[in-house]
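Removed: one protein chain of the complex. Kept in place: all other protein chains.
Labels run A and B following the written order; every chain starts at residue 1.
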Amino acid sequence: MGLFSSRKTHYVDTDILVIGGGFGGSGATYEARYWGRDLKVTLVEKANIERSGAVAHGLSAINCYMGMRWGENRPEDFVRYARGDLMGLVREDLIFDIARHVDGTVHLFEEWGLPIMTNPETGHYLREGKWQVMIHGESYKPIIAEAARKSASEVHNRIMVTHLLMDKTRPNRIAGAVGFNVRDGSFCVFRAKAVIVAAGGASHIFKPRSIGEGAGRTWYAPWSSASAYGLVLRTGARMIQMENRIVLARFKDGYGPVGAWFLLLGAKDSNAYGDDYVAARFEEVKALVGKYAETKPLPTCLRNHAMLQEIKAGKGPIYMQTQPVLDSREKEAIGWEDFLDMTVGQAVVWASQNIDPREKASELITSEPYVMGSHATCSGAWASGPEDCAPADYQWGYNRMTTVEGLFGAGDTIGGSAHKFSSGSFTEGRIAGKAAVRYVMDLAGDTPQVDEAQIAQLQQEIFQPLENYRAGRHEIVAGSVAPSYISPLHGLQRLEKIMDEYVGGISTFYVTSEPMLNRGLELLTMLKEDLAHIGAEDIHQLQRAWELHHRVWTSEAVLRHTLYRQETRWPGYYYRGDFPQLDDSQWHTFTASRYDAATGEWHLDKLPVHHIIS
Amino acid sequence: MFTTNPFTPLAAFISPALMQGYILLMIAAVAAGTAFDLLHDNKARFFLQDRQRSRALAVRQLHAPDIAAIAIRTAVHDVATFGEFCNQQRRISHALMFYGFVLYVITTLVMVFAFPAAAHTPAALPLLWNLGILLTLIGGYWFFFLLRVNVVHDGHSPWRLVRADLFIVALLGSVSFALLYGLVAATENGTAIKVVAGIYIGFTTLLCVSVPWSKFAHMFYKPVAAFQRRIEEADGSSDLPAPTAKRSERCPHSHT
Partner (left out) sequence: MPTFTYMTRCDGCGECVDICPSDIMHIDPVYRRSYNVEPNFCWECYSCVKACPQQAIDVRGFADFAPLGHSVRVLREEATGTIAWKIRYRDGRVKEFSFPIRTTPWDSIKSPLDYAAPDAGALNSQLLAHEPTVLKVAALPTLPPFAPLQE
């Protein structure tokens, strides 16, 4: 059967291609339309923008809002907070830039119809904590998706982008992307003047705690398949802080959020005996990281560290004492809404295990590691910052452009800009969208050209897993075991085991070392080679195959960065067993990598951390 | 030709008794097939137990008048007008297939049992017979090519047939060849009549004997399920939250 001859190819020509229809992509689309009124703005999403991305369920809080209108916070203070949480290593210019714009984003959301809770006494938004406000956010994503639909020239749902395309007329310049339609299997080529990657970060690169059906209940969406990094790093764009994986302390198994419990309701956590273990372990933490232990609030990784030590000492389970704080019907509703708006799975845990939070405490646990750029972590692409306040070596012409011309990023894609969350990611999308409009206008007639030979080669590669399966089936009678191919799930499970056992997953209590990393790299290299032998049974499995590709490439970046940084900067996220201390003298710096597609080599070096705010 | 009894030419080589016997056999096959589907693997038992479990969770007691009212509402809204469908195209195509098929079956029964070899059949009967066929074919082919969910939403080619297609393919085959037979029956071509009649009977037999494996029986189950659903909402045993919007406003926005 003519597998390729019967396959349709669709070409889309556009000015600005936005890859990923989540918060970052929706913000980029909105802003690009505002400034580029006559430009074509194409949004492409592997799922359906109505509910795609990390905010599919909804959210119960907006975690990045200054409240400048009420004098509640200043952007500089937000930079200090995020810097403190990341143990000093953030792009202060990028964070300042988001913090100064984010209030406007939130006000837009309110205008669009997002119900934001108000404080009955002050009339201000109801604060969950210093930087967070409470929302009735079940339809957060549908509301934002509506704005994106009103802004885009066209929205392509169910198209998975697998590779970016480079300009054949000029080195290091973007020209578009390729992918395939997840429903009808057609091949899609996008030719664009500017590309904004706002795809997902990485879940499922480390083995999750639940490995049966429960593997679906990761903290970060299982469809965050590291495409932000898998697409971008292969162009040779510089990436930073890929070692900075995040571990979350959340409600056990369901991974329900803890923010509203700690901050708004004032709940406390404790060990199995009711003790406040964080306070008890303070001196120990200080011995590990020095002055950083005095940062207020205590950095996320250090709180994790205290919990881990407590668990290792056999004093678990760790519990969130929910009972005393639910002393009214309203508070009970807040507690439940916190889950129902954004992690229904935790409500299911309660209902299935007969846990009424008014009567029983709930277990907390540290999660498996994730790599992303928008939370209490900041892995991602090295990007140009705001022209008015970024240091000279942090900017090169267009805000949020990577080191590849015309390739922009927003949300989880961008490194160094921690603590964005939903509103900040949308804001970063807006920043990138505007900058991309400027870039396209500056291009004038100089349109990038795609390389047809490269496209033909990629088409072959993209659909190869279907061919591998069809051909390889002839060798066996039936079943999932074949000598010539593995399924995408097989590949994923091998990846997760490698990362878990060698790169600091839960099975080693997040500890790794140079010998472990080197051994992991050997195995990861063989897995990367085996990617050519993935067998996809159908188009859905083909999508899984390419999600695996993006995950494997991202994992290699994570591993190499972890090897490069010879210190333990974020105990509680991960530990270098061979360099257990924090070392500001050598490592108060960003780690940066560049993958050279021509030679297949990785180049790792350091980039300076400038503190532009005192 | 649309006003003459199409079965009269058939009576030349198949006796009316045989035709009637065949129809009774097909009705029996459908009944037996449905009964088999219900009884094997304890399916009926499961749904009866499920109903008991649900009644035990009832919060409000329903009395005979309430139940009767619910039954009428089910018949009028869910069955007669296919009101459960939120997608209007699917709703209309199902209505066409249903009413078309029912009209065709009733007129077939009347013509075969009351006017099997009659010289003179009231013209209304064959007219309604053909109308029933046309409605079924319009609804059916529309559904087959443009509305089947695996084709429209799951990326299948319309030519890719799966087991779920057994009912629609057998139905379309039977009714398409009924139409063709009706046209051919008006000619004098004995061979053509026999061949087309043979295929018509073949598809009709397939339609009726494949009930244990096809979606045919769902025509009977759906109204029962709709009734059950209304009962559960009324007596409070449903584990769904109580709706506040009117039934007419309950369809969520489609994002397909």
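A few notes on this one:
The rule we apply is simple: contacts are C-beta pairs under 8 Å (C-beta built on N, C-alpha and C of every residue); 3 or more make two chains touch, one makes a residue touch a chain.
As the structure is a computational prediction, the values presented were derived from the model and not from experiment.
The chain omitted from view is touched by exactly one of A:I174, A:C188, A:A202 or A:V349, namely A:V349.
Residue in contact with the omitted chain (choice from A:V18, A:A61 or A:L108): A:L108. Checked against the full complex, the one of A:R83, A:R100, A:H156 or A:R238 touching the unshown chain is A:R100. By the touch rule set out above, subunit B reaches the unshown chain at residues 47, 84-87, 90, 148-150, 152-154, 162-165, 215, 221-222, 225, 228-229, 239-245, 249-256. Interface with the hidden chain, as seen from subunit A, comprises residues 30-31, 33-35, 37, 46-48, 50-53, 56-57, 68-69, 74-76, 93, 96, 100-101, 103-104, 107-108, 110-115, 136, 138-139, 143, 146-147, 150-151, 158, 182, 210-218, 221-223, 253, 333, 336-337, 340-341, 344-345, 347-354, 356, 386-391, 427, 430-431, 434, 437-438, 441, 489, 540, 543, 610, 612-613.
Methods note: only the chains that are shown with their structure count from here on.
If you check the complex, the residues on subunit B that touch subunit A are 153-155, 255.
Those residues of subunit A that touch subunit B in the shared complex are 48, 50, 181-185, 539.
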